[in-house]
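Okay, handing you the structure first.
Every protein chain except one is present and positioned as in the full complex.
Should a chain be cited, it is by its letter among A, B and C, assigned in written order, with residues numbered from 1 in that chain.
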Amino acid sequence: MNISIVYFVHMKYMQRNFNINPLDGISEKQIYIHLGLYSGYVKHVNLIREEIANLAKNKEANAYTISELRRRFSFEFNGMRMHEYYFEQFENNPTKQNENSTLAKLASVKYGSYDAFISHIREVASSRGIGWTIVYIDDITNTLHTVFVSDHEIGQLVGLRVVLALDLWEHAFMMDYIPAEKTKYIDAFFKNINWHTIEKRITSND
Amino acid sequence: MNISIVYFVHMKYMQRNFNINPLDGISEKQIYIHLGLYSGYVKHVNLIREEIANLAKNKEANAYTISELRRRFSFEFNGMRMHEYYFEQFENNPTKQNENSTLAKLASVKYGSYDAFISHIREVASSRGIGWTIVYIDDITNTLHTVFVSDHEIGQLVGLRVVLALDLWEHAFMMDYIPAEKTKYIDAFFKNINWHTIEKRITSND
Amino acid sequence: MNISIVYFVHMKYMQRNFNINPLDGISEKQIYIHLGLYSGYVKHVNLIREEIANLAKNKEANAYTISELRRRFSFEFNGMRMHEYYFEQFENNPTKQNENSTLAKLASVKYGSYDAFISHIREVASSRGIGWTIVYIDDITNTLHTVFVSDHEIGQLVGLRVVLALDLWEHAFMMDYIPAEKTKYIDAFFKNINWHTIEKRITSND
Partner (left out) sequence: MNISIVYFVHMKYMQRNFNINPLDGISEKQIYIHLGLYSGYVKHVNLIREEIANLAKNKEANAYTISELRRRFSFEFNGMRMHEYYFEQFENNPTKQNENSTLAKLASVKYGSYDAFISHIREVASSRGIGWTIVYIDDITNTLHTVFVSDHEIGQLVGLRVVLALDLWEHAFMMDYIPAEKTKYIDAFFKNINWHTIEKRITSND
């Protein structure tokens, strides 16, 4: 085992801090509790890696167990990463949508207009079950895709970059709204988005 | 509805052609049948889009049905896209691995060496069940991840780019090998890879 | 089409009423909101059946859409049925566990004792993610199995009868507890169980 692998095994994913001002329609308590859950994903990404490293000391005997821990990695990793996409959307205060943005142009090509795009996200977000609504950019076709992902790991589109992440687990809103009021939470989500952050995700690849 | 959306609704995903010379350990019949299945994914990506467009003429009444078709999009889309990653790896004949490549460096940081990286992929590929072994590059941490994806859509890592795609559905090898010989198919897979193609996927983002 | 199929197509699943007295540690508001969600599963089981019946008027053209609606049936049906198992456990007031019950004997064979059985359920209930902890009886081996089911439909054991159903979706407890207090909800769950109901499920097959 060389030095670099020793280093990597001991590398840990670090929890990010988010600088979020009070939001409109999403309470501080809700954000506080939600950040606590995010923290759990970071912890468990690291835990899986440690557990695998321990079990790998006896690789052959533990092959099956290692393999099943690996299968769960996507749940924790995506849980970590999607919450990061989610919370950073609330940093630096909400901004107005920009009709001249790349997002606006892509949205218009795919959905007809910016407003139709937002409506479309809301429609997908009304899918039954818990999970996320994710907007991706497909760099191969230069197209947006809006998809409902169950849990954190079922239904992700392979290889696409994330543009927008809307958490629809019940823990994302139940401090403020009952499940029957989910659309009110979605209203609040859109009121608090910093669209510059969204735009930068699209253009970061240029 | 403006012109652009009419265009997009009628846009179709096109089947790609792959220029694959005879392979070592994977028969022409196997590739031929496998390409036929790929073709089915392209067809069904288009079919879902058409069906949704039809149902959307009466959006309110069909909301639930539309939502469940959308939920299945990832299965067909990933089935299409991952087969494209898979077959293009066999184009332009196999090449030797390049120890000075970006891939080699990243593999060495994460897994200790190029050989340890290949061994690691083989280990993940021995996970039980059908699916894919996917190697991703995470541009945020500049790290490789090797993951087993069940079916096409369960366990994808969110937002990461694909470096290598190894199909482990039984249809990928059962013309040549029985399930108990899966490792022989994996041997054959690695014999036929064009590593320039893999390298280009990593560096395309620079 | 004969009379019986016409009847069946028009048959509807009916929402059950549950006669639940005030519980210890689970508020009336929580139960009220939870029953509302149960009602949604019943409604959607019926809706899937209606939608399929409509689409089946043109079976060939709609084959794919019908098939994807069918795939989702298990989510709604299990959602309906498991909530029925859940709520009826709270009917007729809590009772003491009976050390001479069939359940106690089976629990003792599998887990060592009644207490160890309850501890085991709690352990399984601490699995990450949302879903259910289900205790089944396997009539082939006369053995209990305690399993975590994700969502409503991922991980059910085939063909086994349900003995106990513990809902661990966030909507089951977030009116009363934050996610970090989930064990308090599980405490409350066990305080309110009518164990005669559980016992009858086991012996109903005799």
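Simple rule for what comes next: a contact is a pair of C-beta atoms (placed from the backbone, for glycine too) under 8 Å apart; a residue touches a chain by one contact, two chains touch by 3 or more.
All of these numbers come straight from a predicted model, not from anything done at the bench.
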Taking the complete complex into account, tell me which visible chains touch the one left out. A, B, C
Please pick, from C:124, C:178 or C:202, the residue that touches the omitted chain in the full complex. C:124
Mind pulling the chain B residues that touch the left-out chain? 33, 36-37, 40, 44, 75-76, 128-130, 150-151, 169-171, 174-175, 178-180
Interface with the undisplayed chain - residues on chain C: 1-2, 4-5, 7-8, 63-64, 66-67, 70-71, 73-74, 77-78, 81-82, 85, 108-113, 116, 123-124, 126-128, 134, 136, 143, 145, 147-150, 152-162, 205
Considering the whole complex rather than only what is displayed, give the residues of chain A touching the chain that is not shown. 44, 47-48, 51, 55, 64-65, 68-69, 71-72
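One rule holds in what follows: only the chains that are shown with their structure count from here on.
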Kindly work out which chain lies most centrally, taking the average of its C-alpha atoms as its position. A
Separation of the C-alpha centres, chain B versus chain C, in whole Å, is 37
When you check chain C against every other chain, which residues touch at least two of them? 44
